[in-house]
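Shown here: the complex without one of its protein chains, the others still in place.
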Amino acid sequence: MSSKPAPAPAGEGARIPSIMKSHTTHLTLTLPERMAFRNITPDVTKLVAASGVREGLCLVNAMHITASVFINDDEPGLHADYKKWLEHLAPFDASPQAYAHNRTGEDNADAHMKRQIMGREVVVAITEGKLDFGPPGRDCHERQKANHPHASAGLVWGRTKG
Amino acid sequence: MSSKPAPAPAGEGARIPSIMKSHTTHLTLTLPERMAFRNITPDVTKLVAASGVREGLCLVNAMHITASVFINDDEPGLHADYKKWLEHLAPFDASPQAYAHNRTGEDNADAHMKRQIMGREVVVAITEGKLDFGPPGRDCHERQKANHPHASAGLVWGRTKG
Partner (left out) sequence: MSSKPAPAPAGEGARIPSIMKSHTTHLTLTLPERMAFRNITPDVTKLVAASGVREGLCLVNAMHITASVFINDDEPGLHADYKKWLEHLAPFDASPQAYAHNRTGEDNADAHMKRQIMGREVVVAITEGKLDFGPPGRDCHERQKANHPHASAGLVWGRTKG
């Protein structure tokens, strides 16, 4: 395993009082289907640019408990596979016999399970003012072969003293 | 898709030196059953209030590797569904024939799998001193119908310069 600092991170090692910022935006998506995928990376990229943050964290989370935010390939075949797979793992069934949750009058118990598989949130490092998807040429949406080198990033962020 | 800033976030756009704080609490839960659910939102809400943090992040994570922290509906029917579903995906079986992990003398290999489905942690934005579960009237526990608008929130947080 090789380990190296990220390329030229702004302020690496600097110990000066910082200008802290936070910036929150709510996105509203209306999807007519019971299950659908929408790529919000362009929205998040704009948000990061608008924030002015150079080094920090970007939290993106679903605001509904039957929705998910995740990072994966924006490829129609994969989305079709995800739909089929999630339906297999947690099939839609509106009846209260199939799911006790549907006794509440809802029909979406399956979606509460699908959400746990796909996750609620992602936290992405911001490096030099951009979402950090890794070294140049190896981004989050790269379609890699098996046996490729795999990379992990560790971001430590916080106070050096009280 | 519509995108708008969160309503009146405190200090939005402000670029002043900040008073940074961190505040950590450990909760201990004793649950007699092999699988059970406990709503710790009231505890986390108190923690956020006690912290004095106005804009920031709240990380809540399980400290054991067969436990999960997640955000979903605190509804008994759904909990019953989750139990049944998790048992279906990763059945309890104490034998080392079923799970190699149980050769260690433990009987909880299934729980290590259930934990991966339900997740270890959640990170929640703090906006104006409160856990940010979305715009007023649309909270984390809302029981929404399919086809409702789904919302995602993006929080960017960090330094504007070195």
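To keep things simple, chains are lettered A and B as they appear, and every chain counts its residues starting from 1.
Assume a residue touches a chain if its C-beta (ideal position, glycine included) is under 8 Å from a C-beta of that chain, and two chains touch if they have at least 3 such contacts.
Bear in mind the structure is a predicted one, so any value in this text is a computation, not a measurement.
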Per the touch definition above, residue among B:I71, B:A90 or B:V156 touching the missing chain: B:A90
With respect to the chain omitted from the figure, which of B:V53, B:L78 or B:V156 is a touching residue? B:V53
Footprint of the hidden chain on chain B, which residues? 10-11, 14, 16-32, 34, 38, 40, 43-44, 46-48, 51-67, 69, 89-90, 99-104, 106-109, 111-113, 115-117, 119-121, 123, 126, 157-159
Where the missing chain touches chain A, by residue: 1-6, 9, 11-18, 20, 22, 55-57, 70-73, 75-78, 80-82, 85, 89, 117-119, 122-125, 127, 132-135, 138, 140-162
